[in-house]
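Input: one structure, supplied below.
With one protein chain held back, the other chains of the complex are shown just where they sit.
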Amino acid sequence: MNLTLKIWRQKDSNAKGQMVDYKVTDISEHMSFLEMMDVLNEQLVNTGEEPVAFDHDCREGICGMCSLYINGEAHGPDRGVTTCQLHMRMFKDGDTITIEPWRAAAFPVIKDLVVDRTSFERIQQAGGYISVNTSGNTQDANAIPISKHAADEAMDAATCIGCGACVATCKNSSAMLFVGAKVSQYALLPQGQVEATDRVMNMVKQMDLEGFGNCTNTGACEIECPKGISLENIARMNREFLKATIKG
Amino acid sequence: MSGFLKSSIGRKVAMALSAFFLMFFLIIHLAVNITSLFSPDLFNELSHFMGTNPLVQLALQPVLIFGVVFHFVMGFVLELKNRKAIGVKYAQNNGAANSTWMSRNMIISGVVVLAFILLHFIDFWIPELNVKYIHGDMSGLLPDGESYRYFEELQHKFVSPIRVGAYVIAFVLLGLHLAHGFTSAFQSMGATAGRKKTMQQIGKAYSVIIPLGFIIIALFHHFNH
Partner (left out) sequence: MALDSKVPKGPIKDKWTDYKNKINLVNPANKRHIDVIVVGTGLAGGSAAATLAELGYNVKAFAYQDSPRRAHSIAAQGGINAAKNYQGDGDSTYRLFYDTVKGGDYRSREANVYRLAEVSANIIDQCVAQGVPFARDYGGLLDNRSFGGVLVSRTFYAKGQTGQQLLLGAYSAMNRQIARGKIEMFNRHEMLDVVVVDGKARGIIARNLITGEIERHSAHAVVIASGGYGNVYFLSTNAMGSNATAAWKIHKKGAYFANPCFTQIHPTCIPRSGDYQSKLTLMSESLRNDGRIWVPKNMEDVMAIREGRKKPTDLSEDERDYYLERRYPAFGNLVPRDVASRAAKERCDAGYGVNATGEAVYLDFASAIERYGKEQAKIHNIDNPTEAKIYELGKGIVEAKYGNLFQMYEKIVDEDPYKTPMMIYPATHYTMGGVWVDYNLMTTIPGCYCIGEANFSDHGANRLGASALMQGLADGYFVLPYTIGDYLADDIRTGKIPTNSKEFEEAEKAVTDRINFFINNNGTKSVDHFHKRLGKVMWDKVGMARNEQGLKEAMAEIKQIREEFWKDVKVPGNANEMNPELEKAGRVADFLELGELFAKDALMREESCGGHFREESVEESGEQKGEAKRNDKDFAFVAAWEYKGEPADAVLHKEELEFKDIELKQRSYK
């Protein structure tokens, strides 16, 4: 199929960007979206133009590196997939596809479609861990039984890949789903209880400092999340936050 | 506590708490008004009680006013922060693909409801204050001195089709505001974890019944005076 692509081009973080039109031809419906981008870039290199920079790595939907806002949706029109798992059969011959970077004040553009997500890193550093040193004599893994239900729920929260689609999708650029998932994972496990108060307070504080917006509970993040992280994690974080506030 | 109100979650909790109060108030308000459909006398009794009881007037009423003002001010504060958080806007954004119109436009439905409340103040509340506290007439009686004035005043207000139209529009918007706001408030309080479905159903019912009740009252009196 033949397609028209409208792509955001921006030289670096200080430059002013703009949408630029490109044409690609003979795109197979079996290609992944990023393979289509590879075709475009190969074409650009051959004609002496600078290829479009975009983040990607594992190309199997787990590393969380790929992003892209495609036709007005994070990771494109398919559900439960990252951009690298999106396939061209979702599009039709002759389509015009708009491709933009994640937009959020806390995710500044580095180049073209590449954004800086280190705000997520700093939130994790503020408390996204359990303070346990490596040692060869930690207590036995089976010393504390954890109910299957709690372990499964913690696992569901922990599957977040940190791609940032939740922020990109949110009309307020809120990071609540991302932060809520991490807070939830530890809140559901006994190992996480000791530091629960400080963790939620510090992570929320850092989230606010980074300039993410407030949660309006539209639920868009949950729908666009490639891993289906549930909105309940936000509710759980809210509860943890209230609990921590009351405890002081 | 000031630290709490500076945090994003704290603000949303405050938003939710004020919303709970307002939603509770709506139930009371509707319960009183609905009596006007079948018993003018009961309506008058209740109105008089609400209008003159010192607990209601001096304790609940200021809290209500504070709640309304707080909810709106905080709503705007959040909106401003959110706009700042967005940065550059998308050239193409398909919000309808993943969220409801109501959830994305709380500020619009909220502003319409705010406009309505102003109208409502002018219509009911300021004349009421005028009669009770400027003229000092706490009797609640018509000039004939025999019966209460509330029911008659109510009927009188709904004569104008324009006003009734404005009421209907405002209540539709209130319904939309509630359709998202009800569950959203519980979600902000962390109360939805594990029972999201139930909360959504209650929210749906609430957001239909309350505005519909008010609309029926307005239309009823418009066509029955």
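Note that the chains take the letters A and B in the order they are written out, and that residue 1 is the start of every chain.
One rule holds for everything that comes next: a residue touches a chain if its C-beta (ideal position, glycine included) is under 8 Å from a C-beta of that chain, and two chains touch if they have at least 3 such contacts.
This structure is a prediction, so every number in the text was calculated from the model and none was measured.
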Chains shown that the absent chain touches, full complex: A
From A:A74, A:I97 or A:V114, residue that would touch the chain that is not displayed: A:V114
Touch criterion as defined above, residue of A:M1, A:M19 or A:C63 at the omitted chain: A:C63
Selected residue (touches chain absent from view) among A:V20, A:M155 or A:L209: A:M155
Subunit A residues touching the omitted chain (full complex): 11-12, 28, 30-32, 34-35, 38-39, 42, 44-46, 48-51, 53, 55-65, 78, 80-81, 85, 87, 89, 110-111, 114, 116-118, 120-121, 124-126, 128-142, 145-148, 151-152, 154-155, 158-159, 161-162, 185-186, 189, 191-192
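We take it that only the chains that are shown with their structure count from here on.
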Inter-centroid spacing, subunit B versus subunit A (mean Cα positions, whole Å): 37
Residues on subunit B engaged by subunit A in the complex (per definition of touch): 4, 6-13, 78, 81-82, 84-95, 97-100, 103-104, 106, 180, 183-184, 187-194, 196
Complex contact set, residues of subunit A against subunit B: 6, 8, 19, 69, 71-73, 77, 98, 100, 103-106, 108-109, 169, 171-174, 176, 204-205, 207-208, 211-220, 223-224, 231-232, 234-242, 245
